[in-house]
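One protein chain is absent from this view; the other protein chains keep their places.
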Amino acid sequence: MASAVLLEGITKRFPGVIANDGVNLDVAEGEIHAICGENGAGKSTLMKILYGMQPADEGRMVVNGQEVKFSSPKEAIALGIGMVHQHFMLADNLSVLENVILGAEPAKNGIIDFPEARRHIIELGEDYGLKVGTRDLVESLEVGERQRIEIIKVLFRGAKILILDEPTAVLVPQEVEELFRNMRELKANGHTIIFIDHKLDEVLEIADTITVIRAGKTIDTVKPEDVTARDLAELMVGSELPVPETRESTVTDHVVIEAVDAAADDDAGSPKLRAVSMKVHKGEILGIAGVEGNGQAEFVEALMGMRPLTSGSISLEGVRMKGWGTRQRREAGIGYIPEDRTRRGLLAGFPLWENAMLGQQSMEPYVRNGFWIQREAARSHTGKIVEQFDVRTPSVDVAAHALSGGNQQKLIVGREMSAELVALIAAHPTRGIDVGAQAAVWEELRQARATGLAVILISADLEELIGLSDRLVVMLRGDIVAELDPTKVTPRDLGSYMTGASTQGGES
Amino acid sequence: MGKKLFYVLAAPLVAVGVALFISSIVLLFAGANPLSAYQNMWEFGTRLETLIETLNRATPLYLSGIAVAIGFRMNLFNIGIEGQYVLAAIIAAKVGAEINLPPILHVTVIIVVAMIVGAFWSGLAGFLKVTRNVHEVISTIMLNAIAVSGIVSYLLSIWDVPDASLDTALKEIPESGWMPSLNGFVEIFTRDIKRVELWGFILVAAAVGVAYHVLINRTRVGYDLRASGENAPAAEASGTDPKKMIMAAMLLGGAVAGLVGLPELLGDAHEYNLRFTRGLGFAGIAVALLGRNHAVGIAIGAFVFGWLDRASGVLEVRGDAPREIVAIMQGVIILAAVIAYAVVERKRREDEAAAAAAATAQVLAERQAAKEQGGAS
Partner (left out) sequence: MRKQLWLFSVVLAFALIAAACGGDSDDDTTTTTAAAGDSTETTAAATETTAATETTAVPAVDTNVGLVYDIGGRGDQSFNDSAAAGLDKATAELGITPSEASANNDGSNREELLNLQADESDLVFGIGFLFGDPMLAAATASPDVNFGIVDGFIEGAPENVAMLLFAEEQGSFLVGVAAAMKSEAGHVGFIGGVNMELIQKFEAGFVAGVHAVDDAIVIDRQYITEPPDFDGFNDPASGKVIAQSMFEGGADVVYHAAGGSGNGLFQAAKEYSDANGTKVWAIGVDSDQYLTAGDDVKDYILTSMLKRVDVSVYNTIKEQADGMFAGGVKIFDLSVDGVGYSVTGGFIDDIVADLDDWKAKIVSGEVVVPSTP
């Protein structure tokens, strides 16, 4: 089959570093081609070169059999290349229709031809199963819908080759399935898709061909049927991979966190958490499994003092925390890795050292007497976190938004773990980070447990949950519906408890 | 370092350049000679007396800018500085006129009263936001109207001291409540100053600037405030109570706002009368924008605006141009500055991201190299 895109010896240097070092890529027409690699391996740079956002220093690009050199995305678009960025570029207060045509307005007699545009969009939607309401305001849409609009935008401009930059990073599992359906539909219609991903099970499911990039070099191009996820991961990292397994038990019978019939409402005031009771012991990792939206988030917020309990209680070391604010809880030794790091975990425009003190801004060594910020001490402490947790950054004065997602997450994990904790709440601690960083986080959680922390782990990654937890509970509709032994449960079993297909009473 | 300096200076310099350019065009259109206008303005503006006038003008602008910036830092649009300072000034003027205390104490009492009144009035908007979720822009606009057209009018009518002049004025503050002029100090370094006095309140304003900078950057309270402004949910997760922060920002901003009218009151007028300068609260918004909420930036912004205002008097007198040209310049400076800031900020972010990506790639490359070497040996 002919190549839609052929890259040969692409090299891109930034001051002091080579981002792409003679990368080769051969994408056949009409295939779904995955590009895998750790954060910082050079995937995004490569795609930016292909899309004309950055020029390559060396190398040859051939698109549809024709050698090209792009100086701007416009030229790439003209050749039928479209890119869906990881962060959507939509105007919230415009309608879907307006967003799609923005910058490529079909005009009749100098007037925007809205009926024609609407017809075209609906047609595209029908052809590829991309259902959207053209009149909806973008701000009212879910993430998955926004992504569909980005894809339609690209198709509207006539793209035959689509670049999707980590399209699944922002999606929940159901939305991922929907996306994959759309991608297959596009492929069936003759489109070529290049997509960047580091969730290996997804890559294996959807890709026809996989190219692995490591440290700016092409490592291998493989077919999914020839490799396992472990093989792929090892190709990406270049070494043997750790597994999320907790070895010897360090569980004690000292209860650190105890919830008794804890109940809470969501923001709209409807009950979201109903009479949850659980105990977490010193040296124990308690995994909470559950489909998102079944009360886990509310439970965590209640634990952290950000959401009032409507009844019941939560205690720390035997003391009821009623009336404690978040700061008091943190000062008492509860660490918190939030599930959404950009929303709850980071101050994007602040330097790393000011992000490191977030949550500990009332504690040593960041402040003296709980008031005066110790800039030097804070910087050097942050430096230690950066080193210990392998946060890759030029300095601790860089703003957090400059770091890749994985490095941001490592900083968050590092700062929480470097505090003096008795308990740690880790909500999706490895979401959206690459396998290397993932392994590092697992190792930290394991060590935390070994040093006697009580850890609550919430994750959508069932292998992670099963591998790390000493004990598992399943939450469904605000209740704990099952308590399971992770050594005896498979992801499949867990899944059926999470959806309510199995119940503990029925099985045991 | 050079780059850092570039990020800081590029935007304001571009803004002033663009403003000069556009003003020149406007002047040409108005049939004036821009060069002679600028030359007159420069000559007049660099006289010692004009510079002192400029500082007197910049002092309240600076305080107003700081008051606005405290809110901005926390993502609050406290546009109620106007009402806060006018109300604070008239009450402080009344209290100051009615009491008799030793000099330093007298001035201190007036300052404290003004800060309390300002904080109270601003705190009302904070209270409404915290308890009733009323947007502070709405509430402060209303509170401005209530303060200026309602309360201050009423207080003026009941506190007016009748005399032969047509002016409406409160009783004068006794001399112990005046802020001494700094002319004597300045004259040590320069020459005799004619006719104008450098208001002593500039020292208080400088102290407020230092306190603002230290509080915002060097204390936990300031950190909490900035964190709440940058990302409220994250700040909340870190243990910062968003409601407390709103109240803190409004109270602090209001307290500083309360000072805005005092340089004039204690340095020159010594009584509240119809001449009392209004509109400084809104000017402060422009100054805070220009100064990017930074203590030194706001000082520069206040000085630039103050200088344009004071040095421009000569334009009309010499028949160069109508003084409205200055308002155009101020407007263009803000517009150009905001655009230039946005461009520079984007550039800075891109550079930072590139540097971080480079660092990451570097580590990966080193690791790779180490591995290859290890494999080879």
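As written, the chains take the letters A and B, and residue 1 is the first residue of each chain.
Here is the rule we use: a residue touches a chain if its C-beta (ideal position, glycine included) is under 8 Å from a C-beta of that chain, and two chains touch if they have at least 3 such contacts.
Note that the structure is predicted; figures quoted are calculated from it, not measured.
Considering the complete complex, the chain that is not shown touches B. The chain that is not drawn here is touched, among residues B:122, B:181, B:330 or B:362, by B:330. Not every partner is drawn; the one left out touches chain B at residues 44, 49, 53, 57, 72, 75, 77, 86, 148-149, 152-154, 156-157, 163-168, 194-196, 229, 264, 269, 273-280, 283, 285-286, 289, 309-310, 313-314, 316-319, 322-328, 330-332, 334-335, 338, 342.
The criterion applied here is as follows: only the chains that are shown with their structure count from here on.
Listing the residues of chain B that touch chain A in their complex gives 217-224, 226-227, 230-231, 233-241, 349, 352-365, 367-368, 371. Residue ranges of chain A in contact with chain B, taken from their complex: 14-19, 38-42, 45, 214-217, 238-239, 304, 306, 325-331, 336, 338, 343-350, 354, 357-359, 361-362, 367, 370-373, 375, 392-394, 398-399, 401-404, 407.
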